[in-house]
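As you look at this complex, bear in mind that one protein chain is not there, while each of the others sits in place.
== chain A ==
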Amino acid sequence: MAKKLPSTDVVVVGLGWAGSIIANELADENLKIIGFERGPWRDTAADFNVASAADELRYSRRQDLMARTRQNTTTIRNSVTETALPMRSWGSFHPGNGTGGAGNHWAGITFRFQPHEFRLHSHLTERYGKELSPELTLQDWGTDWDEMEPFYAKFDRLAGISGKAGNIKGVIQEGGNTFEGARSEEYPNPPTAQTYAPTLFAEAAKNLGYKPFPVPSALLSRPYVNSLGVAMGACTFCGFCTNYGCANYSKASAITTVLPVLVRKPNFTAMTNCEVLRVTMDSSGKRATGIVYMDSNGEEWEQPAELVVISAFIFENVRLMLLSGVGQPYDPVTNTGTTGRNYAYQTANSVRMFFDDKNFNPFIGGGAIGMGIDEFNNDNFDHSGLGFVGGGSTRVTPIGAAPIDSRPLPPGTPTWGSEWKKATVKNYASTMSIGCEASSYATRTNYLSLDPTYKDPLGRPLLRITFDFPENDRKMAAYVTAKVGEIAKSMNPRQMVPSSQQGHWNSAPYQSSHIVGGFIMGADPKNSSVNKHLQVWGVPNLFVVGSSAFPQNPGYNPTGTVAALAFKAADAIRTRYLKRPGEMISV
């Protein structure tokens, strides 16, 4: 039996971006806060040392910053007719572990979602009416752009995002992304310099009449002191970025922006290497009473709290709700229940180009250093008669071509031997790729549930993913890849290799860690799990924050929106919930 500890004001589960932001905001209300993290304490000075951080074997091949699948994994299947099997090594996605979470090894691309995204179902219905495929279960978010913008701005200032605005207060800005929603202010830092491949791409896109812009980046273009007084450095384009922690204090993460301030607050305690097992509920099921966790000695403890905030990675957010009996589990057959509903992913496409006469110095780069266009993203183009909705963010962001993983070889090259070596030498420096990270729209049959067979080492059922790419998204993928191919062709490569997301979801190759939904936000408790303040319907003292709240995924990276939602939830708690604790927020 779990031993009961003295009660605290707030527990926060997960100390990545969302949990660290919320804990820090609530600490300013003088609440006593305990943050729980299943992994270790991570810290730039101790963990990401410039003398040893650039270790591809350790961080990329052996995935040192990711959760261990032995500790916790998911089971996977493409459809309800299949039996799911456990993922024994990470392929398709990379869940993080330790303070900072996946925000340590992320790429740093920080788009804001567009205004129409927050009312996507209404918007697309208004524009396309009956053309919209019945396969899709798109939803509005229950919030809107005007409510979201201040929190996006807050995150920009916290993380020191480097970029060029395309729309400030409705005035279109030359050189920025003109498709973005009206911003209240310019980015806190200017865009980074660009390497050769993004520069060539931007020229080609411009020649075709598109409007290229610098990809908004959480890798800083210059030294910066953030909104909490934490100092950050300028990105050095070291090329060990995505999958790595940053040694130069230049990639924004919870450990480089929030935690140094949070740990100094006397009313905050971090409990690391402590796995939260479930949320405890009172007998009415309408009030969370705290959480139960296991420490690193294998001892179970109950930590009672007045307010419970769940802010782990999406998988654990949804799994904790299923394990704790919060909300009714979603059933795709009867189309009832909300917990596990509207699970979506990201649709990855690309066109690779092999040149004879170019040297891209591909070892120079960073996860978010590049140029992009948005003409084929989301609903930025007319979908009438195309048979699909959605689109993708087209961009060139060379993350750094490290020696083990980076073997850009044309199809047909032998996979070993002298021909393979020759082809490596010939192509390593003269290859570039245009990516198109595209939307993933929810369907009735893509969802999350508890696995009936497989359990974690503590005996709890694993989370089961049932997912396949919808017909809508495959059509979209073919369309946007063809458009990207036109730009690639205009750059005159010797050879180009398009790769569009077709066929079934295959969990083996890495695609994206942008996993969303399963505990979604909305205006109606019948088809959503949390209200627009991230407060669980029917359980007023429980908030669940993260990409689990996205009803579907647009053609953008999710982190900026996860962080904005964290600020939004914290603001709702500070300015509304604490005035009437224990009640649902009514406005």
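Definition applied: a residue touches a chain if its C-beta (ideal position, glycine included) is under 8 Å from a C-beta of that chain, and two chains touch if they have at least 3 such contacts; residues count from 1.
Methods note: contacts and distances are computed from a predicted model.
Peer 1: Which listed name, "DoxX family protein", "Gas vesicle protein", "C-type cytochrome" or "ABC3 transporter permease C-terminal domain-containing protein", is the one UniProt assigns to the chain that has been left out?
Peer 2: The chain we cannot see is recorded in UniProt as "C-type cytochrome".
Peer 1: Among A:Ala234, A:Leu323, A:Ile364 or A:Ala523, which one is in touch with the chain left out?
Peer 2: That would be A:Ala234, which touches the missing chain.
Peer 1: I'm checking contacts with the chain that's been left out. Which of A:Thr125, A:Ser227 or A:Asn267 qualifies?
Peer 2: A:Asn267
Peer 1: From the list A:Ala45, A:Ile172, A:Ala193 or A:Leu458, pick the residue that touches the absent chain.
Peer 2: Touching the chain that is not displayed is residue A:Ala45.
Peer 1: Which residue, A:Ser162, A:Asn248 or A:Gln303, contacts the hidden chain when the whole complex is considered?
Peer 2: If we include the chain that is not displayed, A:Asn248 is the one touching it.
Peer 1: Since one chain has been left out of the picture, which residues of chain A touch it in the full complex?
Peer 2: Residues in contact with the chain left out: 30, 44-46, 49-52, 223, 225, 228-234, 236, 238, 247-249, 260-261, 264-267.
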